[in-house]
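The excerpt is restricted to a subset of chains, each kept in its original location.
Think of it as A and B in the order they're written, each chain with its own count starting at 1.
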Amino acid sequence: MENKLLNLYHDTGIYQLELGQFVMICVGLLLVFLAIKKGFEPLLLLPIGIGAVLVNIPGAGFMAAPVYDATGHMVSPGGLQYYIYHGGIETGLFPLLIFMGVGAMTDFGPMLANPKTLLLGAAAQFGIFATVIGAVFLGASGIMDFSLADAAAIGIIGGADGPTAIFVASRLAPDLLGAIAVAAYSYMALVPLIQPPIMRALTTKEERSIKMEQLRPVTKKEKIVFPIVVTILVAMFLPSAAPLLGMFCFGNLMRECGVVNRLSDTAQNALINIVTIFLGLGVGSKLSSEAFLNLETLGILGLGLVAFSIGTAAGVLMAKTMNRFSKEAINPLIGAAGVSAVPMAARVANKVGLEANKQNFLLMHAMGPNVAGVIGSAVAAGVMLSYVGG
Amino acid sequence: MNGLLEDGFGLMVLGMGFVFLFLIILIFATKYMSRLLNYLFPEQPVVAPNSSKGLNSSGVDAQLTAVITAAVHQHQKSKKS
C-alpha cells in the first residue's frame, strides 16, 4: 500500500519533471499564447504548441512506442503522438494532404492573367538558397552541427510555405523538424513586421506608387488546364517535386473543374481540418528538449529570419530589374509577395502600396507572385530532395 | 573551404538555376496554353472565382435529389387525384 502510494508519487510530474521538459512546456505554452493572443498562424501553432506541451509531460507516454510480444500480440499500446508522427509525418502523408487542400483553396487567376509574375516568385526563392549557404557556413566553420541535408531543410524555411517545409524537413532532417516548422510558421505570421521595412528601403516613393494595368479576365478553361500543364512539366523536368506539386495541382484541378465540387469542398474543409489537427500534434511531438534546446535551434531561428528578409529583397529587386526591360510597369512591392506566405504577403504589398498612393490597389497584382512563390518553393524543394538524396 | 561548403554552393547554383529555368518554361507554357485555349474556344471570359454557392451539391447528390424530388411530386399529385 505504501509501496503503491510511493509508485503513484513517482509517477507524478512533480517527481519526474526534468528542467528541459519544463522549459519545453513553457515553449509550447508560449506558442499557444502567440497563436491565440497575437494571431500567429493559429491553425497550426495552436496544435503545435499543445503537442509540445503534451509530449513533454513526463510519464504521459504520448510518444511511447507500442510493444508487441513475439507472436505479434500488443503488450502495451503506443502514445497518440507516436501514431500520428510515424503514421502521417514520417510517411509524408499529412503535408501532402494539406498541400492538396491548399491547392483546392488557391485561385491561379491573377497569375494566369500576368504570367510574367512567375519570375518574381522565382527570384524570391533566393532567400532559400542564400540561407542554405549561411547554414553551410555555420556547419563548415564548426559553429553548429549542420550537414548539407540540415542546411537544405533549414533553407526551405525561406519558402514561407508550411507544408513544403515540413515535407522537406521530414525527409532531410527529421531531428530539426520541430524547430523548422516553428520558425516557418512564426515568420509567416511575422511577415507584416518583417517585410515592410525591407520593401521601403529598396524602393522609392515613386516606385511604390506605380499603378499597374488592369488584369485581363481569365477563362474557366485556362484555370482547368493550368494545373495539368504544371503536372506535366513537373513530370518532365523535376519528378522529385511531383509529390508536392502533383497533389497541389490535383487539389486545384478539383476546385476548378466544376464537376467534383463535393470532393473539392471536403478537401478544403473536413479533410484539411482533420489533417491540420493531426499535423500540429505530430509536429509538436518533435519539440522535445533534446531536439530543441540547443544552439542549432537558435541558428535555425536566426537563419529563418535571414531567409525571409533575403527572399523579400530578391523579389523586390527582381521587380525593379524587370521594369528596366519591360514596357508594362510593375510595382516593385508585389515582388515581395513572391516569398509566398499566401495571402499575407500579398496583403502586405497592398498595404505598403496604399501608404504611398491611396488609390493604388495592388492586392490582385500581388496574388500572382504570391501563388507563383508556392510553385517556386516546391520546385526548390524538389531540387533539394534530388540533390541531397542523389 | 571544404566539401560541405562546395556542396552548398552547388546546391545554390543548381537550385536557383532550376527554379528560374522551370518557372520560365512555365511562363511560356502558360502563355502558349492561354493563347491556344482562347483561340480554340473563344468564350465569354469569367474572372469571378468559383462561387462557393452550391458547393455541397455534387453530381451524385444532385441526381439523387432530382430522383427524390420527382418521386415526391408524383406521389403528391397522385394523392390529390
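Points to keep in mind about this one:
Definition applied: a contact is a pair of C-beta atoms (placed from the backbone, for glycine too) under 8 Å apart; a residue touches a chain by one contact, two chains touch by 3 or more.
As the structure is a computational prediction, the values presented were derived from the model and not from experiment.
Though each chain kind is drawn just once, the whole complex in this file has A x3, B x3 as its copy formula.
Just so we're on the same page, only the chains that are shown with their structure count from here on.
Within the complex formed with chain A, the chain B residues making contact are 1-2, 4-5, 7-12, 14-16, 18-27, 29-31, 33-34, 37-38, 41, 43, 45-47, 49-50, 54-61. Put simply, chain A touches chain B in their complex at residues 107, 109, 111-113, 115-116, 118-119, 121-122, 125-126, 128-130, 132-133, 135-137, 139-140, 147-148, 151-152, 215-222, 225-226, 229-230, 233, 237-238, 255-256, 258-265, 372, 375-376, 379-380, 383-384, 387-388.
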